[in-house]
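Below you'll find the structure, written out as structure tokens, and then a few comments.
As you look at this complex, bear in mind that one protein chain is not there, while each of the others sits in place.
== chain A ==
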Amino acid sequence: MFCVAEASLYQQEALEAVRREGGGAAVESLTALELLQKEDEELRSIVTFSSQLDAALGGGVQIGKTTEISGGPGVGKTQLCLQLAVDVQVPQCFGGLGGQVVYIDTEGGFLLQRVVDIAAAAVRHCSLLVEDDEQHVAIDTFTVETVLSNMFLVRCHDYVELLAELHLLSDFLSNHPRVRLLVIDSVACPFRKHFDELSQRTRLLNGLAQQLIAMATSHEIAVVITNQMTTRVHGSQSQLVPALGDSWGHAPTTRLLLQWMGPHRLAAIFKSPDHMNSTVQYQITSDGFRDADQSEQPQRKRPRTDTDQSAGHQRDTSC
């Protein structure tokens, strides 16, 4: 019992669907060789300013892919995100991407004071590398002010706002083709409260993951998301694992785990399609995310004492 109006609506809809699917397929099909060439010809990674982590990740955080950073509180997740948000803007003649960034802050950890620190350090770093004329020109426009002007901040207080923002982001990215990085710090915070039904949460998270993957590929951006840790109990043993459940674990292309090992900070890659699982040491200095000091031997590291007020030029900060 269909009424005429409804039947014609279905017909119209079917035509629309056929047109859309047909058009889409022609663009999307690529042979593996073409894909390889495409990947090779473009600079496809954002450096982390830690050469060891870059090496482990194969050049840095990949464009067109999603990367998850998980870790306990204070280990440096937000610091790495802020560092990447600055690094993506390094001009092309310095080996960067000269891109822009959209930063979605759900925890309130985006503190301008710290962003300015990291940006100033990156600008200082590049100005020391100036050799040719092109770099001279580039460094004039690579200042803390321009870094901040290319950083688009969104604050979301709950998951509805986050979903709304992601829905509208596609248009924003079309209007801002220079955006190369999307950071969500963190996905866990809005999705770990206000959910009585876990099935609803799982469904929304799956949808969100699909959206992020689609955005990463179609707009050629790197998507970096952070996740909290949670305790999982196995019989009498307990273990720290990234939050949001097992099905979420399939969403990111690369999963990075930041953790403490005594006084040292370690970054472990534990899911990646094209790199070996490996663990590297890093530190958070007043300048940002950096390689661990090689000159400083771990066993000679003195425990901090009461009189040890200023720990020298490179103080350890945390997130």
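Everything below uses one rule, namely that a residue touches a chain if its C-beta (ideal position, glycine included) is under 8 Å from a C-beta of that chain, and two chains touch if they have at least 3 such contacts; residues count from 1.
The working rule: contacts and distances are computed from a predicted model.
You can't see one chain of this complex, but its UniProt record names it "DNA repair protein XRCC3 X-ray repair cross-complementing protein 3", from the set "EKC/KEOPS complex subunit GON7", "TBC1 domain family member 15", "DNA repair protein XRCC3 X-ray repair cross-complementing protein 3" or "E2 ubiquitin-conjugating enzyme".
Here one chain is not drawn; of A:153, A:213 or A:292, the residue touching it is A:153.
Looking at A:38, A:178 or A:194, the residue that reaches the missing chain in the full complex is A:194. Chain A residues in contact with the hidden partner, per the touch definition given at the top, are 6, 9, 12-13, 16-17, 20, 72-75, 78-79, 82, 102-103, 107-117, 145, 148-158, 160-161, 163-165, 167-168, 172, 188-189, 192-194, 200, 203-204, 207, 228-231, 240, 259-263, 286, 303-304, 306-307, 309-311, 315-319.
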